[in-house]
Every structure is written in structure tokens, then in C-alpha cells.
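Complex shown without one protein chain; remaining protein chains in place.
On to subunit A.
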Amino acid sequence: MIGLFKVKEKQREEAKNTNSRGASVKKQSAGELRLHKDITELNLPESCTISFPNGKNDLMNFEVTIKPDEGYYKNGKFVFTFQVSSVYPHEAPKVKCITKVYHPNIDLEGNVCLNILREDWKPVLNINTVIYGLFHLFTEPNYEDPLNHDAAAVLKTNPKQFETNVRRAMGGGYVGNTSFPRCI
């Protein structure tokens, strides 16, 4: 194996040539490459749009806007932030809902209870799957995995009341003591 070091001087010369490039080209992470591929392959329903607030040089942080076209949340507009780390897809993206929403699976701080974002994340999943998962939360909110207790209890026992509450919240009103911004 000593042969590896035989041509050390030659390597030095090589280094001189690569030097200029080393400075200009920043190392990309394998995660970043995979993310870029994921992004070009997005195949989203019309109700979901993606945007890049930091421009084309930062695709690791982006926003997804979901406007459900059916269900309790029809015509609402909900914005999620995605933070993707350099270990993606080894780790799931970090997702937060920055629109305050009355929802059994999203708490008032924007934490989202979606299995594929935590316990069921697999590297074969991608950004598209996550966005579909979020979209699904609005068409079929689920009282069995509650993050917002109260909303889950109402959905379970009185769906009519739940619907009224959702409408009120999206219209910029109060549900109980909590005020919600208008998002419709």
C-alpha cells in the first residue's frame, strides 16, 4: 500500500492546478444533490405550491402553500416551512405550519403530527410524499393522533361543531379563548 504515497510530488503539482478550483467551488453535500433532484421531480396537486424565499442559492429552506379544495378546510390557505439538513434523506425534513390553524394534528405552535415526518420516515420517501401527507391532513384530519386536544375532542364527538369552529378560525375569529388569523 506504500505505493499510494510513491508519487507524492506529482500529487503536489496536481494540487497546484486544483488549488484555484478548490477556492471557487464549494463542497456540496450528497443530501443537497438528492434534494435538488426531489425538487425537480415534484408532481404536486394544483392546490399545493412551492416557493423559495431565499432565492435559487438556498433550496434547503423553502415554503409550501396548501389551499385545500375540499373538506373542512376548503379555500383556506396554509403555509408550511421546510428545513432540509445536509443529511437528507437520512433525516426527514423539519416541517412547521406557520399559519396558526385550528386542527387536531397541528398544534398552535405549528408542530405537525404526521407519521412520515418522524417515526415512519424512510430515506426512500421524498419531498413529494411529505407534501401529499400534509395535504391529506387537511382533507382528512384525524382525531386519533391529536396534537391539539380540544380540536380532536370536538372532531370526535361533534363533527358539525368542528366544522363551525374551523370556519370561524379560518375567518379570523376565536375558538374558545384562542384567536386565529384570517386565512381564507
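To be clear about the criterion, a residue touches a chain if its C-beta (ideal position, glycine included) is under 8 Å from a C-beta of that chain, and two chains touch if they have at least 3 such contacts; residues count from 1.
Methods note: contacts and distances are computed from a predicted model.
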Name under which UniProt lists the unshown chain, selected from "NEDD8-activating enzyme E1 catalytic subunit", "PCF11 component of pre-mRNA 3'-end processing factor CF I", "Vacuolar fusion protein MON1" or "Exoribonuclease": "NEDD8-activating enzyme E1 catalytic subunit"
Touching residue (missing chain; options A:S47, A:N61 or A:N111): A:N111
Sites on subunit A contacted by the missing partner chain, in the whole complex: 1-11, 14-15, 17-34, 36-37, 39-42, 50-52, 55-56, 59, 85-87, 90-92, 105, 107-113, 115, 118-119, 121-123, 145-147, 149
